[in-house]
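Only one protein chain is missing from this complex, and each of the others stays in its spot.
Up next is chain A:
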Amino acid sequence: MKPIMLHGHERSITQIKYSREGDLIFSCAKDSTPNVWFSLNGERLGSYRGHNGAVWCIDVDWDTQNILTGSADNTCRLWNCEKGTQLVSIPTSTAVRTNGFSYSGQLIMFSTDTTMGHQCAIYIYDIRDHSQIKNGKPARLIEVNESKVTCGIWGPYDEYLITGHENGELSHFDVKTGEQVLCVSDHKKTINDIQGSRDQTMVVTASKDNTAKLFDSSSLQHMKTFRTERPVNSASLSSLKEHVVLGGGQEAMEVTTTSARVGKFDARFYHMIFEEEFARVKGHFGPINSVAFHPDGKSFSSGGEDGYYSGVRSKVIMSSWNSAE
């Protein structure tokens, strides 16, 4: 296969997401401008200019109207997807680590970092109610007193949030009450990424403890483990087959200190049920920070650290990929 390399960022990619129909790819990086691309031919549609810091997270709503970005410049911004204009900027006390639209696209959530004396918190706003943002009063404010939230998604029916924490815990936060209703600690180290299956019944977590794990969304029951020998930065589930793609590699700061071969930065494919690796795809020269399956399951994208040390701009590798099984 011939992947398309998308060079649109000057620094390493932090997250990539497909729109619901899979025709657009959204990418954000440690530079301040998230980009949007057509997935079919890799043409860049545009970029969302306005942030002043690394953009950690990006999300798109169900009907591809709005884009939500969270940045280290202490803002979470809402954009018009088509025009690239900023609709709203919500100031926060610390960097925004993770965000997400609810399934309906009417609620947004984002979490902030534990830094500068501020405690990690999850904010939930109703974007239909403009007074909430104007007055800085979120519909729900959940203070997280323990380990900070590193990643999170909305659970099915927007009833709860599924969050991954720095100490490896995986939790449920009830949206209505703001209480932590469930907490499991199957992972030993930071959970870097969490992604749901198409039908939202399962989530896959990627952790620094060299594993990715599959959980049941509602009970957080641990079901499968996919083992590697490097920290896993991102994992994504295929909607077509029982496949999981894992992206990782050692951290950027450790790359120079270890004798890493290029092969370590492969995107690795595991069978979801047998937990066995069956294929890998090379292409990156640095750790992969984010992977995403196309909603149709026939291609995937990966975004990495490449640009950071080689001087070349970072890339999202997009490839049409047809399973051999």
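The rule we apply is simple: a contact is a pair of C-beta atoms (placed from the backbone, for glycine too) under 8 Å apart; a residue touches a chain by one contact, two chains touch by 3 or more; residues count from 1.
Quick note on the criterion: contacts and distances are computed from a predicted model.
J.: What is the protein name, per UniProt, of the chain that does not appear here: "Protein kinase domain-containing protein", "Ribosome biogenesis protein NSA1", "28S ribosomal protein S24, mitochondrial" or "Eukaryotic translation initiation factor 3 subunit G"?
T.: UniProt lists the chain that is not shown as "Eukaryotic translation initiation factor 3 subunit G".
J.: Which one, A:Leu45, A:Val88, A:Leu182 or A:Met223, makes contact with the chain that was left out?
T.: Of all options in A:Leu45, A:Val88, A:Leu182 or A:Met223, contact with the hidden chain holds for A:Leu45.
J.: Which candidate, A:Leu24, A:Val175 or A:Val291, sits in contact with the chain we can't see?
T.: Result: among the candidates, A:Leu24 touches the missing chain.
J.: Hey, which chain A residues sit against the chain that's not shown?
T.: 1-8, 21, 23-24, 33, 35, 37-38, 40-49, 63-64, 82-84, 229, 259, 261, 266, 269, 276-283, 315, 317, 319, 321, 324
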